[in-house]
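To keep things clear, I will list the structure first and then write my remarks on it.
A single protein chain has been omitted; all remaining protein chains appear in their positions.
After this line comes chain A, so read on.
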Amino acid sequence: MSVHDEPAAPRGVAMPELLIGLGMLAAAGAVLWQTLAIPVSPLYSKVGPTVFPYITTGGMLVLALLLIKAAVQGGWQPDDEKETPTDWKSMGFVAAGLVANMLLIGSLGFTAASVIMFVLVCYGFGSRHPLRDLGMGLVLSLAAYFGFAKALGVNIGAGFFEDFANGAIATVASWFGA
């Protein structure tokens, strides 16, 4: 529970951790760049909008250097985490599902995009019944659309599935309403 940043014996440079440290350094650079871009009114010289960004930049810089130092001294990952290989294929399918959702949600609507994402993510996690997943994804997405989104009062737009479902509901309602 206490602070254990440095392993006792140097174990050589840990590449993944070094990349994380360098990433943090790059992020600090980006924050500095954006801080310099903040226009400061000369009337507001005391504690303007840039004071905290500068403090943040400084803090990130120090932390990035400490992370790099820890990485050069052998990294901080426990051995069992290091030894488990990353399942890139599985992650790839999940990422593909997310990207598909992002690209298609505007044109196809929430339900269709979500079903595609659902099937891809299930496949990534090892399910080998895409048709069954498609059915489950459709039911779940429509439930999310009509239950969750409507209950929360958020508007997530409508595609052809939602129009179809809304139309069906309106038709059924008109049978009873008329």
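What we mean here is this: a residue touches a chain if its C-beta (ideal position, glycine included) is under 8 Å from a C-beta of that chain, and two chains touch if they have at least 3 such contacts; residues count from 1.
Criterion: contacts and distances are computed from a predicted model.
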item: Per UniProt record, name of the chain withheld from view ["Tripartite tricarboxylate transporter permease", "FAD/FMN-containing dehydrogenase", "Putative nucleotidyltransferase with HDIG domain" or "3-isopropylmalate dehydratase small subunit"]; value: "Tripartite tricarboxylate transporter permease"
item: Residue of A:22, A:72 or A:94 touching the missing chain in the full complex; value: A:94
item: Chain A residues touching the omitted chain (full complex); value: 1-9, 16-17, 20, 23-24, 27, 31, 34-35, 38-41, 44, 46-49, 51-53, 56, 59-60, 63-64, 66-67, 70, 76-78, 81, 84-88, 90-91, 93-95, 97-99, 101-102, 105-106, 110, 113-114, 117-119, 121-127, 133, 136-137, 140-141, 144-145, 148-149, 151-157
